[in-house]
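Data first, discussion second: the structure below is written as structure tokens.
The other protein chains are all here in position, but one chain of the complex has been omitted.
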């Protein structure tokens, strides 16, 4: 397997040829960040008494840092961000910034329900070291989250953010798809650099890539289950829960796609679908954390109300890995 | 129309005969609160710069206080609670406590995503004057919110709450129905006194009333659109957004149902369905606040990302009131 | 319990006062049929080799005929009509006409996917004795079944039908709700007399009754689970699968509602919710037929692909009846 450095140059040569640097648009130089690549959405470790375990977080990062990831997503849905206080959210970003290799990107989930709170969280996350902000759609009032409302929300956040903004659509959690027409409008904002789409509809991903082809706008697949298909349609990477446990394999799938080895990519992709479903839709974060325990990371408990897996669930989870040759 | 005092005795005589007093279970006397009656879910007024306008809040309460409501719900979905900071949430409850008549109930929405945060918010709300806590289902991880998880969550909250707990299921916002079997289990908890169900499925409401008939457990309809049907099936009241603008009429519907005047109740209910849909499902809080402006209350703007109605929407909203004879 | 004759006069005095006679609009006299009352949607008995068992059909009708039903629905969803050939559909209607008491109404389900086929089936059913046609929404192309398309469909059918037409909306089977605005438009057609709504949203039922109050238009609840609530909102009867097994009880619920005995109605309604769910949503026609076997009717097998209940399902089905005191 390639090391991170070599990997980085392969990636640069193969991705959409964007020459973005890792710096904010607000710096005045108008340069954007290139977000192409694979990211694990880092989980938040808790102690037995449900305190954030920053030591375990750092240990996980040290291990993950040896893999050729483009960077790390902190406080995506897998980070249990809705269970963290504002200060915990910032402290987690700060600790990850310090624990991770310097040459990687840190995408921090800064979404809140209100526009104002999202702006404030985004600014704060920039201050503690985030390279870009990944902003989930507000969703509690989904019946009123029209394209116009979402465009207004994201425009305001992007206007005021010192770091580039990545749109984040995750209908399994929010019950809401960021509409394609809203994505198209937002892609023209100079401080919005891309999107993470976790919905799994690759026709939609293809359409977004197509409609935004004249903008500097990149699309990341939100899950390893449709990573290869997303590459085929023009996505440039993925934020994959599965990369927390099968990181090398997800990065290998990236490499096979970028180098056009589609047959091998297909075989590998096939073997990742069930494990990926197991740590996402099927068993959620409790499943992901349990699997992390198996693969040498610290998973540990979730905060309530998320519950531990039952023995039967744990057995089914294991089967999804063993039947595909990963355990 | 009956005044509040007379009204209260009518209600006591007619509701399910529960002799609950307004005091917490945790007081050691084992007495529960009787929540039967009508509640407006109070909106949170904002200034033009999106600050909470506590003065307007108090003015609204003074006007609403002249109507024969059983009490007030603060920070239900119509209170824009996901847009408020923790301290704003508490301050709003505190101000409402002071502004409202003494002989009414204050139900405060204390739900958060994590169990721990919900417990803390519930305790704090009790300290600033809430009579009972209305706890919405956590929902971001809805795929893992099994009956077991929800039972665990609510049990923990009820165990630690100094005030009685009211379950709150609102699938239009949460994408999640609190399962009937979980409601049944939770109805046996000594500190859980009832439920607000906003889903609109009155068969379900009837089943919940039926299954919990041996517990001291009361069900409130979550919307005026199915208030009469809910009374027919055994609900004891309602938390109705529409009561913020047509409060007298909603209370009259209550009286007609409680006194068995079903024909008149039907006629009144019919005329409330469209206005109710307009200020809830169809136009949301922006619609409700706009209507409040028309009816002599302070509505004002919502916090972003909620947007003002378009002129066409405002026209349609008005039509839903005029065509039923309310404007 | 009242006998059918007495019952009929009670019903006439209590229902919405419509003086409709049982004759078609096309007779030129402009008189409509009054469809108020309770109907079992008759099941289609099959032999062990999946032939229609007309003898058992007649036996069931003879037993059902002793109950104070307003009439019978043939080839609603519970009649397995999608599994019958056109000639079987007509033969079943013909046999029911002969086996049922003369003074009852025969509503025959004549819906097909195409407008033309629906017209032809409606005409044929009139010829073999149907009093009115109950026409389900076409649904295979539900993405194109706009209000305009459905209005066109039903208008054509009603124009050409020699017997009155009853609209039929059953989203659990069709994935489609007949929109309220379409119902309102269609309620003005002289040959459309009412609607069976099986969706269970009584707010919607109330709105339909309200919007069509100036037309001769009657609404029937499509299931016993929300029958009482539907009466409360202005429906005039119900087509209830449960009436195939607890027919006397469903008729008693009708009587309690029509005579304003709401407390007793509520108690009875409560005990019918679970059995009703068991023979509809939960276990479908196989559950209904199994229960018919228990209650002295002929249930028998369904046509494939409908499968028999598993032993565990049968046990759960029985529990839904025993726990409510019906077995």
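Just a few scattered comments:
Going by the order they are written in, the chains are A, B and C; count residues from 1 in each one.
Rule of thumb we're sticking to: a residue touches a chain if its C-beta (ideal position, glycine included) is under 8 Å from a C-beta of that chain, and two chains touch if they have at least 3 such contacts.
Keep in mind the model is a prediction, meaning the values are calculated, not measured.
Taking every chain of the complex into account, the omitted one touches A, C. In the complete assembly, the contact with the undisplayed chain comes from A:200, out of A:37, A:200 or A:286. Across C:47, C:98 or C:114, the residue that sits in touch with the chain not pictured is C:114. Only one of A:68, A:82 or A:234 touches the absent chain when the whole complex is considered: A:234.
Listed here are the chain A residues that touch the chain not shown: 200-203, 206-207, 209-210, 213, 225-226, 228-229, 232-234, 260, 262, 265-266, 269-271, 273-274, 277. For chain C, the residues touching the chain absent from view are 50, 77, 82-83, 85, 113-117, 138, 140-146, 148-150, 152-153, 156, 172-175, 281, 284-286, 303-307.
Criterion: only the chains that are shown with their structure count from here on.
If you draw each protein chain as a dot and join the dots that touch, you get a simple line with two loose ends. At the interface between chain B and chain C, over half of the residue numbers appear on both sides, which makes the contact a same-residue one.
Of all chain pairs, the one linked by the largest number of contacting C-beta pairs is A-B. Using the average of C-alpha coordinates as each chain's centre, A ends up farthest from chain C. Rounded to whole angstrom units, the spacing between the C-alpha centres of chain B and chain C is 36. Counting partner chains per residue, chain C shows two or more touched chains at no residue at all.
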